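Missing here: one protein chain of the complex. Every other protein chain is in place.
Naming follows writing order (A and B), and every chain is counted from residue 1.
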Amino acid sequence: MINLTVNDRPVSVPEGSTILEAARKLKIRIPTLCHFKLDCFHVEHRSGSCRICVVEVEGRPNLAPACCTPVAEGMKVHTNTLRAINARRTILDLLLSDHPKDCLVCPKNLHCRLQSLAQEMGLHQVLYKGEQSTYNKDLSSRAIARDLDKCIMCRRCETACNTIQTVGVFSGVNRGFDAVVAPAEFRPLAETQCVFCGQCVQACPVGALSEISYKYDVWRALDDSSRTVVVQTAPAVRVAIGEEFGLPPGSISTGKLVAALKLLGFDKVFDTDFAADLTIMEETTELIERIKNGRNLPILTSCCPGWVKFLEHQFPELIYMPSSAKSPQQMFGAIAKTWYADRIGVKPEKMTVVSIMPCLSKKYEASRDEFTRDGVPDVDIVLSTRELADMIREAGIDFAALEEAPYDAPLGESTGAAVIFGASGGVLEAALRTAADWLTGTSLESVDFEAVRGLEGIKEAVVKIGDLELKAAVCSGLGNARKLLEKIKRGEAQYHAIEIMACPGGCLNGGGQPYHRGDSSVLERRMEALYRADRELPRRKSHENPDIQLLYREFLQEPGSHIAHELLHTHYFKRKRW
Amino acid sequence: MPCSCQGAGKPETDITLRYPDKTAELNAYLDALPLEAHPDRKRGVLIQSLHRAQQIFGYLPAEVQALVARKLEISIAEVYGVISFYSYFTDKPVGRYKINICTGTACFVKGANKILDEFRRQLNIREGESTPDGKFFLGALRCVGACSLAPVVMVNDRVYGNVTAKMVSEILADCAD
Partner (left out) sequence: MKIDSVEKLRARAASAREAAGRVPVKILISMGTCGLAAGAQPVRQALRDEIAARNLGNSLEVVEVGCMGLCHCEPSLIAWNTATGAATIYGDVSPQQIPAILETAPGEIAAGTRTLERTWYYPEFEEKPDDPRVLQSRIVLRNTGRLNPESLDSYLAADGYAALARALTQMTPAEVIDEIVRSGLRGRGGGGFPTGRKWQFAAAQPAGEKFMICNADEGDPGAFMDRAVLEGDPHAVLEAMAIGGYATGASNGVIYIRAEYPLAVKRLDIAIRQAEEAGLLGKNIFGSGFDFSIEIKYGAGAFVCGEETALIHSIEGCRGEPTFKPPFPAVQGLWKRPTVVNNVETYACVAAILRKGAEWFRSIGTPGSPGTKVFALAGKVAQVGLVEVPMGTKLRDMIFQLGGGIKNGRRFKAVQTGGPSGGCITEASLDVPIDYESLKALGSMMGSGGMIVMDEDDCMINIARFFLEFTLDESCGKCTPCRIGNRRLYEMLCEICDGRGTMDTLERLKRLSAVIKDTALCGLGQTSPNPVLSTLKNFEDEYLAHIRDNRCPAGVCPNLIHYEITERCVGCGICARQCPVGCIAGERKMIHQIDQTRCVKCGVCYQVCKFHAVEKC
């Protein structure tokens, strides 16, 4: 242990700790901006570049950045001397001098760290005015908006995109005052290998990266009486949206969510969980088939559009591996605009399917050409959890006080197997529950596959189903996926099935979720809530969902049928990595 | 539905297809690099590879950047990040005559700015640009180490010393095709 004092108060911290960590132990706050840490994924971005955390260390000629200065025995740190405060205020002043002051209309208004710093430090005027950087906004994609005028060069997005996800869209570009983070040749995101996972949006402390918003399109659809507007809600939304309204992280807000959507005026409020159960039916059928044939193993899950696009760009030689099953969002759209539309006598082109997703990539997924039939997209509009929260606020709905309401039938019925799709490992666990029953012909008592749960990046399990020793792996975070796929390519690892989610921890940490601001505990609580929701549901296996059974009986015949293939399966494209 | 970013570029826009000889030369250079000893250090040859590529193509268009990125297995964003960082690299074609005015300290105190202004005026371009006919590139560089001859102008490899504004038109006249 290293002994030091911070503001004359003694503290002992392990060797290798930073001044920031020592100060935090004493509950002394030092402002940070570029620093970013998520303990649960062992991720730390420590570039020491913004200099907002500078403190005075006795005996040093210059101020020291607290976030990356290691402690030393006998060190005397002062966080609030006039010199340090003046320096921090000046740094903030400089950042603001090259930053648009349009906070009122910024997509990150009230979620911006620069804004909150200005407020915390009581900075009321910018002393060092001068030239400001100007760039064209990038609104090329369906998912992520870039406004480089607001980039503060914290480089957190680079760590998210390049180090954690290994997608590699961003780099620091140019130098000096013109330095900024951008894709190669300042290309619009739509023309890059970006998978739209949105981890950069989560990481960006300011308004330089945000989602492309479709709230107004939803308002317009709701206002159009000639249209039937149905909405689906993804599993991970229900355990996160409460945070936007002051509920503690980990609150299960399913009933309030449904109630709010009904108040907003959706004709029917359905659940993506229904489609998740449907996905399990199709995917498990495919898994069993591949195992029996011993061909094209391992099967990779295909629910996550970010992961799918990653595979198409980075591992085009492996595009035969993922399950051909569409994602739950797209299955929902396909069923809503066929079976359900037919049931209620609405033409598909008169129906609007809105998705509420924890994800930004789902916006992109819905726009993929192959998910359109006869010019009608399966899913019309995708909103993130955050955008829905905005709409609820805009409509003046007191979310926390809402009475719980149930989903509509028949696309609102779901099982515990579906709700855990929101956590890394959930899809695989759901598939195992069904596969075990189908392969053994019995009904499995114990449905909890603990080995595939948790926020670890790569998890492995061997599950005994009858005679079969099923080898499975679960990956979340594309960097982890890359590691695993490289191993498979080299023939160093063999599995039957692998679940891959683009975002570390799965959808609960999606790019469209309420900002976690580097607080790991928020993500842990969301995960606990998903498994709690699973436990609390009466049915916990997808194939036991009565409305799924009804759907097959009435319409799809059986998993893997011709019509199921037509509506619920897709194919993948090789895309350029370079 | 084939994706828009699938497959190779068109010959009329993809410089690597338009100049197969140059592309082959660059490929041969990259293939000869000793990369196998340390696969995790492949990017260590990035800067020399870009130097070579720029030598071959005259500049570093997007397709050439992609080619280098692919060989060294790094992202094109990172390659572009490097190109845009170092003043030696350019992703735009440059004029045949590279006129560089030294703006090192010695040349500065001896009036390099006036020389630069005169070139700007006569060529009607700014530093870092080339004339539309592709003949001249105008640049400013830091200290060529010929401080005794300040102010100094370099045209390709030729050094002009003690340059005055009057000499500018003579220097341009020297650049006959």
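By our rule, contacts are C-beta pairs under 8 Å (C-beta built on N, C-alpha and C of every residue); 3 or more make two chains touch, one makes a residue touch a chain.
The model shown is predicted, which means the values in this text are computed figures rather than measured ones.
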Hidden-chain contact residue, picked from the options B:P20, B:G134 or B:G161: B:G161
Among A:L26, A:C68 or A:A493, residue touching the chain not depicted: A:C68
Among A:D8, A:E131 or A:D467, residue touching the chain not depicted: A:E131
From A:D98, A:E312, A:E365 or A:E499, residue that would touch the chain that is not displayed: A:D98
Positions on subunit B contacted by the hidden chain, ascending: 38, 41, 43-48, 50-51, 72, 74, 78, 81-82, 85-89, 103-106, 108-109, 141-150, 152, 159, 161
For subunit A, residues in touch with the removed chain: 47-52, 54, 62-63, 65, 68-70, 83, 86-87, 90-91, 94-95, 97-98, 127-128, 130-131, 152-153, 171-172, 174-179
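We adopt the following convention: only the chains that are shown with their structure count from here on.
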Partner subunit A, residues of subunit B touching it in the complex: 1-3, 5-7, 62, 65-67, 69-70, 74-82, 84-85, 91
List of subunit A residues in touch with subunit B within their complex: 162, 168-175, 182-185, 191-192, 312, 369-370, 573-578
